[in-house]
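One protein chain is absent from this view; the other protein chains keep their places.
The first chain written gets the first letter, and so on, giving A, B and C; residue counts start at 1 in each chain.
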Amino acid sequence: MSDLELQAELGLGARRQGATRRPRRIAVAEGLAGAVALFLVLSAVMPQLVAPGDPLAIDPLQAFQPPSLPHWFGTDESGRDLYTRVVHGTGNSLLIGVLATTIGLGLGVLLGTLAGMLGGFVDFTVNRVLEVLFAFPGLLLALLVILIYGPGVATATIAVGLSTAPGYARIIRAQLVQVRSSAFVEAATVQGLTPRRILARHILPNTLAPLLVLATLGVGQAIVWATALSYLGLGAQPPAAEWGAMLSAGRTYITSAWWMSFFPGLFIVLTAVTATTLGRAIERRMRHA
Amino acid sequence: MNTPAPTRRALVAVAALAVAGLVLTGCTAEPDAPATGKPVVGGTLTYASGDAEPDCLDPHVGGNYPQALTGTQFLESLVSRDTTGTIIPWLASEWSESDDGLAWEFTLRDDVYFSDGSPFDAAAVQANIAHLQDPATGSSTGYLALQKVTGTEAVSATVVRLTLAEPDSALLESLSQPWLAMESPEGLARGMEENCAAPVGTGPFVIKDWVKQDAITFVRNDTYDSPPADAGHEGPAYLEKIVWRFIPESASRYAALQAGEVDVIDNAQPDTIVQADKGDSIQHLDAPRPGAANRIELNSGTGPFTDPKVREAFIRSANVDDGVASLFQGTAKRSSSALSSAEALGVSRPKLFEYDPKAAGKLLDSAGWSETDADGYRTRDGKRLTVRFPVSTNQSIPAEQSLFEQIQATAKETGFDVKITPMDLSSWYGALGSGDYDAVSAPYTKVGPDVLRILYHSDGITPAPSGYFANHAQVNDPTLDELLTEAGRESDAGKRKALYTEAQDRILEGFYVLPLYDQQNHYLLGADVEGARALPTVSTPTFYDAWLSR
Amino acid sequence: MAEPVRRTPALRRLAARLGGAVFVLWAVATLTFFAVRLIPGDPAEAILGGPGSQASAEALASVRAEYGLDQPILVQYLAQLGRLAGGDLGRSYALKLDVGPLVLSQLGGTLVLAGLALALAWLIALALATWSTRGGRIAARVGSGLEIVAASLPHFWLATALIVLFSIWLGVLPPISTPGPAGLVLPVLTLALPLAGFLGQIIREPLLTALESPFVLSALARGESARGVRWNHAIRHAAIPAISLSGWAFGSLISGAVVVETVFARPGLGRTLLNAVTVRDVPVVIGVVMVVAVAYILMTLLTDAATRIADPRTRAR
């Protein structure tokens, strides 16, 4: 799925056009995104600090409580506190997102670098492979992986990772080719730098710098895709405190307990928006530094 | 390919003349108390099913509840049941049992034709029974129900005789079920593929069209005149057409009903039932399925549950009452019986299933599971007290899975490590077949207490031809086997009751099962649907008497 | 460069594109063929209903013979390619139907859904982009904020939210896909909104660039109105990158259809695919994958043609 590619295009494209109209100061949106990101990371690393309860503790007599002071996000069908569950689910969801992105980015960097650096036959082959992989658009590749290895968190993570890899590979390759043929690399050759030094000093840093942007944007998208798989019953399963699984459980009660679907979904959207905003912000910073 | 065993809520008929357990609640129009106004002829009723779309519409093949739901609309059985539990005539007008109980004669109506024009006669009944007993059909439910039938004979065109290997007091109930409905022999002869797509019956509606993954369209059978004896009228049905849709999302289903897009939904969620009961715009039809109650069976054949003390400890450690109350919001009652509350012979022993974590702890101590590890789980000889609990996501409604999670959470307090593994149906059967489970919940629908024989007779440990085995608790108790066999032959009501009571006591006191609640079967109907009812056999809805007041 | 560059003959280009398309299809078929060999367990058993079926040895043997599973893998592979070339997608394990007709019968519904969603997404994206670039920082911020949020909305959540809002609270639209046009509103909206967010983001940057470019100033200096400039000049420039992303948009719509068709109980390719993956109905999954691949390739060919029409500059390249 090349949402990532798209997201990256949006960020890196502006770089190519050399747009310089944006100011350097921190925008309100970026500040907010930073704060949310901080909250999410804290929730992932130290959930007990943010929500001290037990995400699996049931209390049937407190089931289906709407949002209130003791239960900020309400309770679910077993009386579990949704705020606690959503916060404790952050770790799971972020981990899935980060792992999937790592897999996709790792593979993408490998393929993209091979194609971009070696060129010729390797480039041709890798490009054909990518072309074929792109013929499995969207969730298709992920579903194929799940068909083969069966549903589950691990499969879903790998599936999302694999299906994002072609997009990353194409970006990395394009970036590499662009940097390699750029005027400053020629200038370095004219200065008398050895190919190895040019690679180490100019090509790799300039190719890999956007990886941070890609990774940030990618984690947001990966989380959306992974939760989609969980929602479809192909990823994490209840009662695991994972956002997609929680949403999936909540949809049963959508007519009477909207909060069960609303809050996990809100966190997914929040994460994706935050990732996009931060990715763009990092990109802008890198461009203007 | 063969059907995967008796899938959803399979049912086996039983002979006993159970007093009606079917309770119709809510505001549904009952057949003998028709709703206001004169029935309107015509109109299209849209039904939204939350059950899986059948692979095959012939309920002989396999035999699961979705097939029963659709089959009820266009197929008919030899006999039916009324709300008091009495067997009543349908395609057979009368019947008799020989003194030794080894032969039954059924006199058939002589004025009934299949919708393909072929006559319904003794040969047709023979062909149907042969079809059910043919291993190539891959029947599981119907096959099990006819286990004792050894032969058929057409005494005349309208009289058919069945010969039995041993007396079967459950035969009439068996034959009342949709899975043993009568189909056109000519239709059967077309081969499985064609017959699966559009079986031919004698019912009030005929299959017009089946767009897979979307809807089945039934149209009125205009020459129909063979309703069961308890029907509200005679002649063709009122409705012109039934559109049978499959909407797996329960919320979408309910919303569709609210929006008037569909007229009837099944598998209604507890919260929507509560909502519907509060207002006037939606009628509620509560028709619990007969047979076994929903329960968790504990595998006594291997693992920790070979020890009755551990079984009892597990049962006492599970807080089911609070869970049922909160999850089902009053739409389901806690059961403490092996049988559905629809079964008059059911024995309830609430005391055995009371939540008592202290007692559970002591029981584990005495069973040797006295150590506790760092995570709070009991151990014995360094091994953790783990309960493997595969759950079929296709078979359990969400509320039930939530209940399992709650049981998991409360049993943890006593020290059980319950490992719930959600699985697709095929893997779940695989896990069961290889014995990789300590606890399992498998719904089983059936009329009368004979279900106990299917579920707890040691014969049920060995798989049926389809590969399915029903004795998940792996109860292997010769005394119980004897009681159940005896009860299955006994036609004297009093003796039969005593035998079944004793058998149930043995099962319940042996702590093989943790009863949860009746098999839920809630229909919600739009306010303008009149005259719909659930057949008192296996609680499938019939729309023969139904009409739309709009 | 002043002199017009000579163009590649159209026929040769077409042949090259078709050759590429055939290659991709072959590779997709090969990849899926060998990928499903990775599925653990016996395919014959899978055909018979999975591990729970406890099928007899004879049944397994007869299935193997029927499906050619007893042949060497290369023979199976060639046979599979032969069947695919003849348009035969095999037979569903679970539904007992030929996959080809089944998938084709589901294709229409999905295409209608996707087509309408694409059109609506374009409409929303263009409207939002033109409104928010008309001037004013607030409008621009609100516009780009809305786009980012819309693009981040997971289909499954959006679908639920729309059902709650329009069907349960307001009661104005059916929560499931009904045959009439009303039944299409919510599914189409669910698919269109996130896509509109993405398209809007793609359109915005080139739209701003175009609006600030000298040719717009020239047009204004000729007396063109702000609206005329937008619609006669800027929109076309803004649309080109988005048009060239139609292949991606198609993928996103197919993924969305998996969710949307399930939630709204709409027959279609997505729901068929999900069901097939859930019950591991391998031939149906492969069938859908192949059909989607063909559609995707057609889509990229169309996209290419559309881009060439919209942007004559690419013709010379």
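Quick note on the criterion: a residue touches a chain if its C-beta (ideal position, glycine included) is under 8 Å from a C-beta of that chain, and two chains touch if they have at least 3 such contacts.
Throughout what follows, contacts and distances are computed from a predicted model.
Chemist: For the chain not present in this complex, what protein name does its UniProt entry give, out of "Heme exporter protein B", "Quinol:cytochrome c oxidoreductase membrane protein", "Hydrogenase iron-sulfur subunit" or "Peptide/nickel transport system ATP-binding protein"?
Modeler: "Peptide/nickel transport system ATP-binding protein"
Chemist: May I ask you to name the displayed chains that the omitted chain touches in the full complex?
Modeler: Counted over the whole complex, the chain not pictured touches A, C.
Chemist: Looking at A:Arg80, A:Arg173 or A:His202, which makes contact with the chain not pictured?
Modeler: Only one listed residue reaches the unshown chain, and that is A:His202.
Chemist: In the complete complex, the non-displayed chain touches which residues of subunit C?
Modeler: 1-8, 135, 213-215, 217-226, 228, 232-233, 236-237, 310-313, 316-317
Chemist: What does the interface between subunit A and the hidden chain look like in terms of residue numbers?
Modeler: Missing-chain contacts on subunit A: residues 20, 182-184, 186-195, 201-202, 205-206, 209, 287-289.
In this section, only the chains that are shown with their structure count from here on.
Chemist: Could you pull out the chain whose C-alpha mean position is farthest off from that of subunit B?
Modeler: It is A.
Chemist: Check B-C against A-B and say which one is joined by more contacting C-beta pairs.
Modeler: Pair with more contacting C-beta pairs, B-C versus A-B: B-C.
Chemist: Between subunit A and subunit C, what distance separates the C-alpha centroids? Give it in angstrom.
Modeler: Computed value for the inter-centroid distance: 21 Å.
Chemist: Quick check: how many Å separate the C-alpha centres of subunit B and subunit C?
Modeler: The answer is 42 Å.
Chemist: Quick check: how many Å separate the C-alpha centres of subunit A and subunit B?
Modeler: About 46 Å, centre to centre.
Chemist: List, in ascending order, every residue of subunit B touching at least 2 other chains.
Modeler: Correct list: 249, 251, 255, 424, 427.
Chemist: Can you pull out the residues of subunit C that are in contact with at least two other chains?
Modeler: Where subunit C meets two or more other chains at a single residue, that happens at 160, 163, 168, 262, 278, 280.
Chemist: Touching residues of subunit B toward subunit A in the complex: what are they?
Modeler: By the definition above, subunit B touches subunit A via 249-251, 254-255, 269, 271-272, 274-275, 319, 322-323, 325-327, 393, 398-399, 401-402, 405-406, 408-410, 420, 422, 424, 427.
Chemist: So in the complex, which bits of subunit A are touching subunit B?
Modeler: It is residues 56-58, 60-61, 63-64, 77-79, 150-151, 233, 237-239, 249, 251-257 of subunit A that touch subunit B.
Chemist: Looking at the complex, which residues from subunit A come into contact with subunit C?
Modeler: 1-3, 5-6, 9-10, 13-14, 17, 19, 29, 128, 131-132, 134-140, 143-144, 146-151, 220, 224, 227-228, 231-234, 247, 251, 254-255, 258, 261-262, 265, 268-269, 272-273, 276-277
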